[in-house]
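Okay, here's the structure, questions in a sec.
A single protein chain has been omitted; all remaining protein chains appear in their positions.
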Amino acid sequence: MSEQNTVCDYRCPLDFFELTKEPIDVGAVARRVVPRECGATVSLDGYAREWTKGRKTEYLVYEAYDRMAITEMERLGRDAHKRFEIAHVGIVHRTGRLEIGDTSVVISVSAPHRRAAFEACQWLISELKKTVPIWKKEVFSDGEVWVEGDSNPDT
Amino acid sequence: MSEQNTVCDYRCPLDFFELTKEPIDVGAVARRVVPRECGATVSLDGYAREWTKGRKTEYLVYEAYDRMAITEMERLGRDAHKRFEIAHVGIVHRTGRLEIGDTSVVISVSAPHRRAAFEACQWLISELKKTVPIWKKEVFSDGEVWVEGDSNPDT
Amino acid sequence: MTSRPPDETIVVRILFFGGARDATSASEVDLHVPSTATVKVVFDKLTERFPDLQRFGRSLLFAVNREYAGPDVKLEANDELAIFPPVSGG
Partner (left out) sequence: MTSRPPDETIVVRILFFGGARDATSASEVDLHVPSTATVKVVFDKLTERFPDLQRFGRSLLFAVNREYAGPDVKLEANDELAIFPPVSGG
């Protein structure tokens, strides 16, 4: 198998797109996308932030439109394969209550050449935040608020 | 503590720069750079490639000029803090014999805003490959070869 | 496809998420609507039933059968129409 064979321009069978209510292990996600032929995996580990605009968050709740979220993540994976010379993509997003510092999302992308992995990972998190139907609620000591994205994902 | 306080323009006390002869756990490295105030960590997981220019590698050996390698990684960390709005940097490079797929290097960068983390991580791996005194030997079934970098890191 | 008289009704399932669910205190509603109804027609009808939806102005998004859809998309029987604010995952 040549190096080129590891770059798919369609959704690879090894890709995965998941929601989970359990803690996410960033290392486990990162290693699942490693093919023997590739050279680099780039991972984004997004996690619950304690301070937002000077206000202290107690914890967060993520809610997903589960089936559509998976469908949208799969679509993003397919698009990423078309746009970038990458090998595999894995996305795992957590839902439910998250404590400060808990990982909310991991996106891992492997590629023969690291530049494509960096670009695809950055593109994927940016698109995920615009189109994947998941909502975040920040809970403060004196109230709570649904965070609203400011992008219009009309397709 | 405000969000801004997490961005250091010098080497942060939580940064780490290490060589190890043991397997590297990318997730463990990634989670070590997570401060409570930050929002994203970007990690590069580099690993031993099986195929290079159509030739099958059996295993690899990494050799480091240990003390200078640490010094250079620390310098890169300081420079990264000057160039990018990042919180923490961690670099762990493995030495000795690595089997195919084994992680050779992990670079993790946390930042309040993910763009800076992506840019710093990409810059760090690129600089590491140019200036940190570590050498890779590829061992084939019928011989071995020291890989030579093609960049001139004269400072 | 046979043409249906305009007074025929179909049932569509409405799903609310995020702030829209809080505003309606409902996550799922089955609604009888004219067989010619578009997303906009259904949404206007829902706004009458759940006036709190008005506070989202024009920011709410729609998905029909788990695909983003504009207000002019026509609904079919048993379609799943999801209504939600701009997403904020990640």
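Think of it as A, B and C in the order they're written, each chain with its own count starting at 1.
Simple rule for what comes next: contacts are C-beta pairs under 8 Å (C-beta built on N, C-alpha and C of every residue); 3 or more make two chains touch, one makes a residue touch a chain.
In this text, all values refer to a predicted model and were calculated from it rather than measured experimentally.
For the chain excluded from display, the touched partners among the shown chains of the whole complex are B. Across the entire complex, the residue among B:64, B:100 or B:139 in touch with the chain not shown is B:64. Although one chain is not displayed, chain B still touches it through residues 46, 62-65, 67-69, 71, 93, 104-105, 125, 128-137, 146-155.
We take it that only the chains that are shown with their structure count from here on.
Chain B and chain C have Cα centroids separated by 49 Å. Between the Cα centres of chain A and chain C there is a gap of 28 Å. Chain contacts: chain C has no residue touching two or more partner chains.
Residue positions of chain A with contacts to 2 or more other chains are 46, 125.
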